[in-house]
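A single protein chain has been omitted from the complex, and every remaining protein chain is retained in its original position.
Order of writing sets the chain letters: A, B and C. Residues in each chain are counted from 1.
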């Protein structure tokens, strides 16, 4: 049912004293699990000695009491939860990356994607470098390491490296004594930090990880900023990378982020409700009940109901026990697969005119089945409202929205899509409105490339990268 | 967060031809997973030869493609998902139970608890019987097997056995050629059946399992009834066990059953909404938002909101990735454990007067933390409304509601409980109302023993049973 | 390479005080692992409360520190290592069997096979009994349990039961306060007991288990005897089952038992050396070196070398890392499979006339490859000598020697076998000699049924038993 995948959640911890930072990172990663379910890892630094455990799987699968204890105590930790593309599976591509170097240890965790991976790698290899993986994080670690030799401090090395890296990257970087939080100059992916009562700093992709650890939010890392945490406290360093207009991803609000998070000053839950309200204004319809497609359509449905006055209802029950090991029905039963995950609560929809709120339509396949379920349950009319505009472009900034030729909106008009899906009416949120769903939209300019196919950066050399990827498969 | 445990979901399949009944049972059990997460099993009958696989764990943990395939095809299958009490863990206590006997194979799956276990077992052992487990199902299988020797048919044997068994038992029983669905004369635990387009009969604890398999509901098994499925179709046999007033468990509606199920003619979702509506009438309050405690308080909150006119809001985000292997925080962090599972959506409650709907209060411990979370998020007032009456009695009919001396309502008044929990006001559903939450309540008399401590049967000899249990632990 | 399988090793411990009997049993079973590698189990009794852990796999696979510790301390323990036939796999068929009964706990571990299984089971089932497995041990436990009701003591119940059981059975039986060692009246399978310095009694299939535990050998359990261990010490009870001539299995000396064990007063290593000496006298040949086929041909080769004066040499290196999970080469590479397990030490055989000692020839398949390896390594002549007579009959007493129509000796003369195998000469030990390989042969009459196809008991109703087996497969 998950249609689009975010690539990674990251977390960093800097404590004033030795403590159980491994367990704190575990809980933080657990709160960020929605950002990446393919693999995860935790690195703990105790007085300059790093211990690392990472593997493929959910946080609760990769870590048990024994592995967590094996990481020991420390005052610095870095955690990573990742979603990985098909070509780069295996523990070897998991993060954080930890390297020992004559200039000291370095630990890196990345959320994002470089658009100049292929160029950087070729260049480095021709200077003698050797890479074990095809992860962007290894390139980033290499570039920082190389700059470090000529720099007076890790901050300076990172600042130099930022001038060489292009694309989307939110980073947590740790040495033996410092933690750095870094966000690219566009600020594509979120990153924020907070502090606990006892003075432990937490950097995380989303505020929900701060909440779980009882930390008070301090600020978002701003685009192009380096935030340094050490014994002396917090220090903000503005990157010298040249001014460009920031453009954080708006789809974080629509779908990626957790509704209880606040991203760059706007509540995700509120943004989704606002999307529902805008839809109610843009695409009015007479109906008896508004229901949301779980999970990310729920908030929008409540907003639509409030704005329209049509009562909100519980339309679906989602099976909680679907997991990685669930055996999917065979080809012929594809339709049943949806039924196993979602069941309609008949009493809510039978004999009624239903407004169905969903967050997006990618290929339309799932929507077909969801609508069919409602029809079978006796819905008289189904009016679908989507809390985002039509997808027409790929995303190069750390998510895997389908390639443009697979996107239904590139092949069909709204009317055609409505017919394919089997709804009585269909409405997408306008591009103008999507930019205003975060409540403090006035202060930000958002990335909406996937809705416009226009990009703030150059496009990546995907073939160049796949040349490296296709040559080796490591089942480690 | 799960406060009370149901003991088991059961399913039986009878097809006219050989087919992949193992996979059907897998999907059916998956839909019934909420009724038991400790262990599960599937038995498949192919022309008189039974194959069985069972173990501790969730359906998705116990079965993978290989084990499912090892069961092969057949025309009859029986499945079981169980919750087990501490003393009876291990694969050996999982079900179904399959025995081979000179009179033929017998396969039994049980939802329920006998109140005369100890008497029956002692009696049988003194006649020479030997038992491997302490599960009620083994006793039931033994009694049926013994009656079978003197009976002309399995139906007759089961009918005789029903005269000896006392307590709550919904059963699926299969031989080489027949499937039987049996419900004790009180009808404590639900059981229903349906049929697919191609004539395959499905017996299941709840209708949600029929939905997943695309089967059309035919009827509930009525209290004291034996329903027989074989090549000739369906045959209803009324038990000769003597007339008593039926009393199906009302708590199935409040908490156990899935909201998308229809039990004995009443929608569970509707029943929960009705509970919310009754509460709004019984315990009115001025407030700004109504929220539900996930998952079973959600439906009630929608009902309360509708009846009261106070807007419904999304108060909590529940972490989806909590699983069996989640590492709980240590003692001192117990409070954090709740935070990891539930996070408040601050925008919904901050500065507001909140009505919080929950399904029940057992010891009150969890409520304390939930209310604290709301307060920390800025809720101005918290008014708790509970969609069931106070628990004052144990349950002997297949669930594990805490022992009476642990129940908070046996030690404190409503006002005291409100103070302990930290709410501004507290209201429980009245006993009169709870009996009316199922929409066709007029046709049924429900078991409300846990709210009254009055019981339709004799009480079980718990010490007698524990005498058997305490002597052997099998870690198989 | 293992051609014939023994069915089980058993061990029982009775200590005067609470101690780590689980670990002692673990080490004892480990020493008996050669008698059964399919599954194993340990039951520990602490003051009347039994804990049991069993599963399929080797002792080192089934038990880890955690499972061993979960068994706790106690003063009585029973252990079992089993080899299981195809039809009866799964943890459910593992032993010991532990049952709780109004008359007390009973724990049973069996080495052997009943010849009247089918009759007993049908009879019991028609009286109302219900069985979960097809293991002989469950029948035995049932019969003892039934007799126990009418008996004054467990000894009396066992004595009565022995009158009903027919076939080969060495048993360890434990209650809450006693351990019993039982051997059928023929004494087919070995059983002995000893005592440690601190007065803990050990019953075991072979003396090598006593050695590992530092226990001093006391005596073999004699055919038809019940030996009782309790707080008062040891008590020998002679079974009233009627006098018959004892006939312990001679193949224990040839192949089954460990060479460092002493069985019924004769050293296994010495018996094998004697077999080699007899062969050197019966089947003389001019040669340059005598080599043994590992492992059970080694002792015989040393004996042959000593008697003949031909030097002993190391002919083969056996790969130590072959295990359950070794991936066998595909069909076409079957020959390579032998090569992976055995490699010839060329220097020992190249250009030489070789005497090759092996313990037995069943189908001859392996011998073909072994001889081929020697030829390829440059052996000039290969003279095979076998330390047992030709197999012509099945074994019904607890081993799985192939069915008569598969035995090469039933289809070919010695000369033909020599040609098939590709040896220059071939000699089997005579039936007269095999009876004399145990050094104190004068005191015993041995079972040689597999060499004569004449049996001391009635033959079992194999079809009757398979009727029960074929109906259910439990993958538990």
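We adopt the following convention: a contact is a pair of C-beta atoms (placed from the backbone, for glycine too) under 8 Å apart; a residue touches a chain by one contact, two chains touch by 3 or more.
The shown structure was predicted, so the numbers you read here are calculated from the model rather than taken from an experiment.
Counting contacts over the entire complex, the absent chain touches A, C. In the complete assembly, the contact with the undisplayed chain comes from C:320, out of C:17, C:152, C:243 or C:320.
The missing chain, though absent from the display, is touched by one residue of C:101, C:132, C:178 or C:258; that residue is C:258. On the side of chain A, the interface with the absent chain consists of residues 48-55, 67, 70, 91-92, 94, 97-103, 105, 122, 125-132, 134, 141-142, 145-146, 149, 468, 470-476, using the contact rule stated above. Mapped onto chain C, contacts with the missing chain fall at residues 23, 26-27, 30-31, 33-34, 58-61, 63-65, 68, 208, 211-212, 214, 258-260, 262, 267, 269-270, 295, 298-299, 302, 306, 311-314, 317, 319-323, 325-327, 329, 336, 339-340, 343-348.
One rule holds in what follows: only the chains that are shown with their structure count from here on.
One inter-chain figure worth recording: chain B and chain C are separated by 48 Å, centre to centre, where each centre is the mean of the chain's CA atoms.
Centroids built from CA atoms put chain B at 37 Å from chain A.
Counting partner chains per residue, chain C shows two or more touched chains at no residue at all.
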